[in-house]
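Of the protein chains in this complex, all but one are displayed in their positions.
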Amino acid sequence: MVPITTLHYLVVAAALFVLGVIGVLTRRNVVIVLMSIELILNAVNLNLVAFSRMWGNLHGQLFAIFIVVDAAAEAAVGLGILIAFFRNRETINVDEIDLLKW
Amino acid sequence: MPNFIMSYLGSTVTPGEAGNQFWALIYVLIIFAGVSVAVICMNWIERKALAHFQVRLGPMRVGPHGLLQPIADALKLMLKEDIIPSEADQFVFWVAPLIGLLAAFTVYTVIPFGPSQAVSDMNIGILFMLGVSSLGVLGIVVAGWASNSHYPLIGALRSSAQMVSYEVAMGLAVVSAILMTSLNASGTGTLSMIGIVQAQQQQGVWFIFKFFPLGLIAFVIFAIAMVAETNRAPFDMAEAESELTAGYHTEYSGLRWSLFMLAEYAAMIAVSSIAVTLWLGGWMRPFPNLLNAPAWDFIFSLFPGLTFLGLAAIAFVGTARMPADSFFKIQRIGLAVFAALLGFIALLLLAIAVAGRFADASVGARFRDGIDYIYWFVLKVAVFMYLFIWYRATWPRYRFDQLMKIGWKVMLPISLGVLVVTAIVGVIVS
Amino acid sequence: MNDVSNRALSNLDLETPDKTYLDSNELVINMGPQHPATHGVLRVILKLDGEKVLGTECVIGYLHRGVEKIAENRTYTMFNPYVDRMDYVAAVSNGLGYCEAVEKLMNVEAPPRAKYIRVILTELNRIASHQLWLGTHALDIGAMTPLFYTFRDREEILKIFERYCGARLTTHAFRIGGCQYETYAGFEKDVKNFLAFFPPKIDEYEALLTTNRIWLERTKNVGVISGADCIALGVTGPVLRASGVQWDLRKAQPYAAYSEFDFEIPIGTNGDTYDRYLVRMAEMRQSLRIIEQAVNGIPEGPIMGKVPKVIKPPVGEIYHSIEAPKGELGYFIVSDGSTQPYRLRVRPPSFVNLQALDIMVRGLLVADVVAVIGTLDIVLGEVDR
Partner (left out) sequence: MNPVMNSALNSGMAPVATPFFFYMLAGLAVIGGVLVITRRNAVHSALALIVTLLAVAGLYLMLYAPFVAGVQIIVYAGGIMVLFLFVIMLVNIERSSKERRFNRMWPVGLAAACALLALFVSAFAKGKALFPDRMMTLPESSNTQQIATMLYGEAGRMGQYTFAFEIASLLLLVAILGAVIMTKKKI
């Protein structure tokens, strides 16, 4: 078998990233769009940690931790907006969320 | 092959650390079997102890003093029809108990029953443990949702909110214990479960007594949070029988229901193990530094055998006290055999203790020590398990909003305060 | 007051109080009739916002046996055992109420000794009923152990019943005009033994609950109902007294031999679940006081009054009520002069008290609904009849 190199991890990360982008661009359900964003963030994290190992220092891992913090904040605020929106409009479909004001 | 098997004996590190997959697998199997047996014992003890708290007898019919009751129950549950409601989400309903069970059992890979009596010594041990045990909530939430019924859904919502909020206080209490591990000469702490116990050994004090009362407060917070975390009384909101019939597992039956029970009890043992490891000196016997002469080692190594001897004596007294009616003949014989079995184990343990004292072979001594470590660890965990039963017999149930109020407005500030004060005291001391 | 009765009447109107938002998580839950905490077959339809109760609707009748209709087809004597099946945890009280109502209709009076026996047995039954209430109420709130303690001690009372009349639950202890059975040898001793045995047990219950932090948090300020609301809804018994209204038929309209005994009516102040708990605990102690006086002063004499073999009350109607453990238990009997009642109507305390459930639980949580059902102390046999 081929030894596992950084590129292998990058390919996995790229696949996850593209999947996330597809989810964000095509799904209607906001919850799944938010989950796809988590997928994208994870792909980035995987890249960072792989690079961290490639260069032999921990900066990449640190950045990954910061991104996890970011993801937690994003999920909290995103889901908060979602609940507030659902309470007012009773829908969680992105293409019905098209008014700037009502 | 014998060489391969023997290679690990006499080693002083865990099989995971030694990279020995064979022994790691053996350890995993032993732990899996041990935890399952412990859950079965716990089931019997809980029913018996609870019954005696409540002036009842508890199970008495299946086997002498109901000793075979858990086995009969397990058989019954396995043979029962596995009902999946037609409106339920079939796949998720099917997979939910497995999530909980997997999370509860995965935790055991890092629980240190002794300095080398663990599957692996992860250097993020406690982090891994908190993380994996928090996955158990997923099984509950998903089970409640998949049942497609109101009571399970409310139970699932309650338990998810409850577990997430108590995890915060729990984590902070754990951090204050981890801070204490760094108060040694080199100034580096550790997250490894084995390292935490060794730190207590080096500092010569269980962390519950460290910086009295700081360690005690953190321990109490953890002890409360772990009851909430495992959904046990008085925090058993998620399965509150009188309110939600059975909470998240209302729609479950048979084997799948018993998996939930197994997961719940396994999780109880797991969180108790965390508490024992962090604050009560893990596998260490009382006063390991003060009374460290070989003679003391020998005396303390007699304890496992004596405990089993005591249990055997209780069983023998029970045999003698059974009615002399011929109707009870089989039960009497059964109990006598059980007592003899306990006595045999006791003699075996005593023989090992004596052999370990006089035959100084490394493998033999290590075996003796291993039994010693496991005994003290299990004893400490057993105290917690008894407390779980005691809580259940004594207290009414909290209401959901009160539970959240306690979690966020009482436990969280106190644990934060303890963390800060511990850090300050630690800096001053070092 | 008017506002209160309006609220009680608009029981079925489960409108959301605030309509400014389309509420995302309004949930309608069917609690019962198969539910561990609805004390039998009560069905409560809860409308919830998350866990907050917006409104309730009680659906009753799952245990309806047509007791009042049966009465029209039975002679007065034959109907006597049926009343035991209404509030089956306080069968003696039911029988007392019925027998006294028929006696009043016929203008006969039970002899003093019969009255004393009636008081002793009824008060013992009150204690048994309160014990059952305490056990199940505590179990609803999550404390398992008191249930088993109360059942252990209730057994002593049931033993006395069994020795007296042969039955433990549906006793059928009294006859129209007095008692059928003379007390058995050792009755007084048994009762006195119980008087000595029971006070420490009450202390035991109280040690488990009265100052328990969790119990206090679960019961204080839960299910509050004011005295005025109680009166408007016709709520009686310990629920009414816990709201600060000193109304006890044993004092207000003394029946049997109650006017001869010295006892107090415990009342509460806040009308919350904790006060109802305290009132019932105090009532148990007061019952012991009554029993003690009765058993010490029990007169000799006949136990049956002068009643004909065939009971044929004169034409007329009568309403007689007694203080059952759960509240005012009334019998309204219309007689057409035949051997069977023309119409018999029971005023069951549980049925009337259940009306208060809705206004007591609005705005509380699901867990409190269970606590409030427990504290109302309803027996579905009596609600549905």
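Which chain is which? They are A, B and C, in the order written, and residues in each are numbered from 1.
Note that contacts are C-beta pairs under 8 Å (C-beta built on N, C-alpha and C of every residue); 3 or more make two chains touch, one makes a residue touch a chain.
Keep in mind that what you see is a predicted model, and the values were worked out from it rather than measured.
Chain A meets the missing chain through residues 1-12, 14-29, 31-32, 34-36, 38-39, 42, 45-46, 49-50, 52-56, 58-59, 61-62, 64-66, 68-77, 79-84, 86-87, 90-95. Residues touching the missing chain, restricted to chain B, are 3-4, 7-8, 10-11, 13, 17-20, 89, 91-92, 95, 122-124, 127-128, 130-132, 134-135, 137-138, 141-142, 144-146, 153, 156-157, 160-161, 163-164, 167, 188-189, 191 (touch as defined at the top).
To be clear about the criterion, only the chains that are shown with their structure count from here on.
Note: centroid distance chain A to chain C, computed from Cα atoms, is 62 Å. Between the CA-based centres of chain B and chain C the separation comes to 46 Å, rounded to the whole angstrom.
The touching residues of chain B, when paired with chain C in their complex, are 50, 53-56, 150-151, 154, 158, 233-234, 236-237, 240-245, 392-402. Put simply, chain C touches chain B in their complex at residues 27, 29-30, 35-37, 51, 138-145, 147-149, 152, 208-209, 212, 214-215, 217-218, 365-368, 370.
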